[in-house]
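To start, the structure under review is shown below, and the notes come after it.
Here the complex is missing a single protein chain, while all its other protein chains stay put.
To keep things simple, chains are lettered A, B and C as they appear, and every chain counts its residues starting from 1.
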Amino acid sequence: MRIAVIQGSARNGGNTEELTRLVLEGIPYTNIVLREKEIKPIRDQRHDEGGFDPVDDDYDDLILQVLEHDILIFATPVYWYGASGLMKNFIDRWSQSLRDVRFNFKEQMAAKTAYAVVVGGDNPRIKALPLIQQLQYTFDFVGLPFSGYVIGKGSKPGEVLKDARAVRDAATLNAELRKAEPVAVNRS
Amino acid sequence: MRIAVIQGSARNGGNTEELTRLVLEGIPYTNIVLREKEIKPIRDQRHDEGGFDPVDDDYDDLILQVLEHDILIFATPVYWYGASGLMKNFIDRWSQSLRDVRFNFKEQMAAKTAYAVVVGGDNPRIKALPLIQQLQYTFDFVGLPFSGYVIGKGSKPGEVLKDARAVRDAATLNAELRKAEPVAVNRS
Amino acid sequence: MRIAVIQGSARNGGNTEELTRLVLEGIPYTNIVLREKEIKPIRDQRHDEGGFDPVDDDYDDLILQVLEHDILIFATPVYWYGASGLMKNFIDRWSQSLRDVRFNFKEQMAAKTAYAVVVGGDNPRIKALPLIQQLQYTFDFVGLPFSGYVIGKGSKPGEVLKDARAVRDAATLNAELRKAEPVAVNRS
Partner (left out) sequence: MRIAVIQGSARNGGNTEELTRLVLEGIPYTNIVLREKEIKPIRDQRHDEGGFDPVDDDYDDLILQVLEHDILIFATPVYWYGASGLMKNFIDRWSQSLRDVRFNFKEQMAAKTAYAVVVGGDNPRIKALPLIQQLQYTFDFVGLPFSGYVIGKGSKPGEVLKDARAVRDAATLNAELRKAEPVAVNRS
């Protein structure tokens, strides 16, 4: 199985990345770091006669890369009780992929499986639950099974590593992913 | 009272704008259209020694404009069960304003009142509830009272105008806003 | 269409009953007042060899009565952010009806339509949303379409009648129900 992390963190080495690192320890995976790419907000042309115009940014390349994987790990800090704007813009653009004639987006997504890793500073095991519910609705829409999530608590650098429950949950997810016999994806 | 709409819609004349138009009919207000501005995703420098670097985009101007108003109407389409990425990036940047020494962001926000206008295509009166809960948590964080919300259903252009309940709710909110004696804000 | 109110209020003439009264004004309906009946908590015998034993209370009579109707209006005060225990016990017993050989409970429920009327004292338009989500999951389980809900705010007697939005929403639902050409059900 080919694993991709879709990393929505807005800083290098932040808590979300730390927890994601634990989840993937010793496992080959593709790391898609959204903040290193340019993803424009969707321009809603669903109802335009000609459909969506091509957009001059990195989304198209990223989504093609995502589609090459079997297990998708959506990693995002809990910013203002939701996914980061980086992650949100990426997901918003799926509306464009749903109309992309080069592939059947729903069909391809439905053949994968998704996990979420979210880290927040303000009582995330309660206040990130709306975010988890949104991810469920989102994955349901494209038929992508939502196989599990890890919630971590942390704000200052490194703090999530002191959240014993999150660390333990990360280790369990790590074991689960290892069972999926992960292999690296080499991009030409 | 000075009213501002913070418009997160990603297309001109879409359902969210149509419903917002009904809410504000005959009322002077400032229309802040996020898609016409550039708002970069937050670069999380909360824990950097020097704090946030200045960002070369429109956020700073927009937040100063927002702060001049007493009633804030957050209008957003329900994209993938959350606020649009445009709106999310705008709110994410509040983390920067919280550390801005020119003003006390929480104190100023706490003196205002907020409403939300959200329009979605997929059963929004149920599936937009996590979004409403997130807005509540968000407004709670800065002490901003959340005085009401209108949920509309619509996908194709103009469809929300056939959602009798949304149209009626918009009319009621319109009456409520008129009572607040809205006045225009002139920017030099 | 035959309309039944399933009334979960725990006092006579309380706010939930007041708001329900507005919803049904001028409309024939069957009023099933749970507090006037005895409904024991479910004794979970789903996994017992012989299945559920008959229970000596009013549930069986009530569910047969419910099944005679086409539109079900679940009216409940928001007690501790959920349905009243009266309502909860009634719904819990559906697990028994699912195994009742006299009828196909899911099939019959799926042919009806449901509404909810809920009244709470503590910011119900936000804090009753988990209850609305539970009702959605519950109705989904039996295939019962959830066609709308009215949330009212009130604690002291009569207070909900001062909640202009709830009163208006009740009037709209009243108009919607009238269009369904309601007829009375006479029980022998």
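The rule is short, and it goes like this: a residue touches a chain if its C-beta (ideal position, glycine included) is under 8 Å from a C-beta of that chain, and two chains touch if they have at least 3 such contacts.
All figures in this text were calculated on a predicted structure; none of them were measured in a lab.
Colleague: If you put the missing chain back into the full complex, which of the shown chains would it touch?
Modeller: Taken over the complete structure, the missing chain's partners among displayed chains are A, C.
Colleague: Which is it among C:Arg11, C:Arg99 or C:Arg178 that touches the chain not included here?
Modeller: C:Arg11
Colleague: Looking at C:Lys106, C:Lys127 or C:Arg168, which residue reaches the missing chain?
Modeller: Residue touching the absent chain, from the options given: C:Lys127.
Colleague: Where does chain C touch the missing chain, residue by residue?
Modeller: Residues of chain C in touch with the missing chain: 9-11, 14, 35, 41-47, 77, 79-86, 88-89, 91-92, 94-95, 122, 127, 129-131, 133-134, 137-138, 141, 156-157.
Colleague: By the contact definition given up top, give the residues of chain A that touch the hidden chain.
Modeller: 125-126, 129, 132-133, 136, 146, 148-149, 164-165, 168-169, 172
Heads up, the rule we're going with is that only the chains that are shown with their structure count from here on.
Colleague: So with touch defined the way it is at the top, what topology do the chains form here? Options are line, ring, star, complete, other.
Modeller: Topology of touching chains reads as a line.
Colleague: Using mean CA coordinates as chain centres, what's the gap between chain B and chain C in Å?
Modeller: That pair's centroid distance is 35 Å.
Colleague: Scan chain C for residues touching two or more other chains and write them down.
Modeller: Residues 133 of chain C touch two or more partner chains.
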